[in-house]
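One chain of protein is taken out of this complex; the other chains stay put.
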Amino acid sequence: MSRTASRLDRKMDLLKMQEKEGLLKSKEGSRAVGKFIQNKLALIGLVVFAVILLSSIFAPLLTKYDPAMIDLRARLSPPSWEHLFGTDKLGRDVFARVLYGGRISILVGFGGALGAALVGVSLGTYAGYKGGWLDKILLRVSEIFMAFPQIILVLLLVSLLGQSLWNLLVIFTITGWGSVYRMARSQMLSIREEEYVQALKAFGLSDAIIAYKHMLPNALGPIMVNLTLSTAMFILEETALSFLGLGVPLHIPTWGNILNAAQDLTILQEAWWIWVPVGLVISAFVLSINFVGDGLRDSADPTQQG
Amino acid sequence: MDTILTVDNLHINFYTNNRCNEAVRGVSFQLKKGRTLCLVGESGCGKSVTASSIMRLLPPLSRIEEGEIIYHTDQGDLRLHELDPNGPEIRSIRGAEIAMIFQDPMTALNPVYTVGFQIREAFMYHTKMAAAAMKEKAVELLRSMRIPAPEQRVNEYIHQYSGGMRQRAMIAMAMACNPQILIADEPTTALDVTVQAQIFDLMNDLQREHNAAILLITHDMGVVAELAHDVVVMYMGDAVENGPVEEILTKPAHPYTSALLRSIPVLGQSKSQKLEPIRGSTPDPYNRPKGCQFRPRCDFATEKCLQDPETFDVSADHTVKCWHWEKVLANA
Partner (left out) sequence: MHREKEVLLKIRNAQTYFPVQKGLLKRTVGHVRAVDNVSLDVYRGETLGLVGESGCGKTTLGKSILQLVRPTGGEFIYNFDGQEKDLRKLSNEEMMQARKRLQIVFQDPHSSLNPAFTIFGSLQDPLKKFGIKSKEERKQIIGDLLEAVNLRREYMHRYPHEFSGGQRQRIGIARALSLGPELIICDEAVSALDVSIQAQVLNLLLELKEKHKLTYIFISHDLSVVEYMSDRIAVMYLGKIVELAQAEDLFANAMHPYSQALLSAIPVAEVGRKRNRIVLEGNVPSPVDPPPGCAFHPRCPYAMEMCKTTVPELRKHIIDGREHHVACHLTDARAVTTQKTS
């Protein structure tokens, strides 16, 4: 205790001296950015996130294999220099499949989150600003959608339209917009009382301009955080649905489809390299997004002094 | 008159955001039994920081750099600035002998306990009272604050109170143990003048009956004229002028004080008066002017003011920190 106190004192003495000599300048640039950078977990998250994202995008540069290329001579071979993560039952290179699979999985995660955000924000912004019956109705509807069992919706769509990437995006949008809606709406409810909004009203500006142009930018911070967190959630859901064979068609590599192979008991027991690396990548990616999201939230929150 | 608290050459720095802000830079005053001292000055000049340093309730990234805060008790002097801010001595003083009314009632009251419980807790910690008596006393206190239906209100939570009632509940708690020193940080800014008047009456009662010393922070010169015996005027962390209320309000010796008085409308003079705003604006605390802090806005400023002004005696208990105070007085 006394040691930490004296360390704090020394830090204070240093600052006092520097200030006296006029060395310290008020920092240009945003305080939020500074705080984000100081948050180590968020920074690590950002790095991991970037590494995984970039390696997926530039997959062809990192591996010479085609993820769909079947090589029956090299079935189920364990990791080696030739095949970093080994090969699967059909002799496809698992490393390449993880890289290329990332493309689809991340796309589905982001796409779903974006779709949900688009619907949720555009409805929530207007309804939150206008209030009244429109808001009441949408609030109930959003509750219904949020309470609706997702798996039934999935089964319904899959049986109607067959498996596809687009199905997943539609499903994620349908099930996800509710929470974004509620969040955007509650943001708008508090911004609505700000005096600058009253002033715009006193000029008789149209509702859409007030809501979307003037109010929405002030609500974007929390919405962005929500976007990152729901991306992580949707990636996990894609994995889960693909694992059950309800997501993206099996021949397209996605993280979920790679894991799907582990349904086979012999693979689970004997070919660990097929599912352990991809599991780790998924965990790392989801965690990193969560850290980034938390970091964003903290740095955007002015009540978190520091 | 007995001095009960001496603050001498107090310096407090803040070290937030990796900068050093000299929030208080050499404040001295004495609190006397049965008298009210008003601390006035514009927002951010260090009034609240000074007040909370007496209770040793400064926020974490701040430090008392220099100076003394001495509490004169019957058992001898207590050097408050040397106490551990979390230690038992200061805790036994807080609330019982020195009580504080905070600027923002929501930070001082706990939302998860009833108001009555929080008042009783103060009794429990500082007095030996029977449970029934404590309950009665709590109701009595709320009644004296003119909170309607106190028997029922005492069992309610703070969110069920209106803004004005919250403030009064906090004042009730501060007065619960009849403190020797009451520090009131803008206690009535959120209240209507009619309620404000009631609360000042109560503070007067406390002073009369228990000979308490009151440190009142305000920026309302009307309140100062009405309640204060002594006044300390602060500007950018400095106590620029210190003296009895009559002298400060009628014969200000510091250019800031006199400019301040000329910039507020006085009731009863209607539209005939001419307001003279103080020119310029308050400097950035991280980019302070050299020498006298008021120099960029001062009509009397000269070369000499580039040095920190010394403290001069205007009269027996009236001091001022200005090189040219005699000119200011002559000019009035």
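Which chain is which? They are A and B, in the order written, and residues in each are numbered from 1.
Please note the rule applied: a residue touches a chain if its C-beta (ideal position, glycine included) is under 8 Å from a C-beta of that chain, and two chains touch if they have at least 3 such contacts.
Here the structure is a predicted model, which is why all the values come from computation and not from measurement.
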Chains still shown that are in contact with the chain withheld from the display: A, B
Touch criterion as defined above, residue of A:L8, A:A74, A:V119 or A:L205 at the omitted chain: A:L205
Identified contact with the non-displayed chain, of B:P85, B:G164 or B:P289: B:G164
Residue among B:N13, B:Q30, B:Q180 or B:Q196 that touches the chain left out of view: B:Q196
Hidden-chain contact residue, picked from the options B:N110, B:Q160 or B:Q273: B:Q273
In chain B, positions touching the absent partner: 42-43, 146-148, 163-164, 191-194, 196-198, 200-201, 219-227, 245-246, 249-250, 259-261, 263-271, 273, 275-278, 281-282
Sites on chain A contacted by the missing partner chain, in the whole complex: 194-196, 198-205, 209, 213-214, 217-218
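The criterion applied here is as follows: only the chains that are shown with their structure count from here on.
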Inter-centroid spacing, chain B versus chain A (mean Cα positions, whole Å): 50
Chain A residues touching chain B - in the complex, by the definition given at the top: 9, 11-12, 15-16, 18-19, 24, 26-27, 31, 305-306
Chain B residues within the chain A interface of the complex: 13, 15-20, 63, 65, 284, 286-287
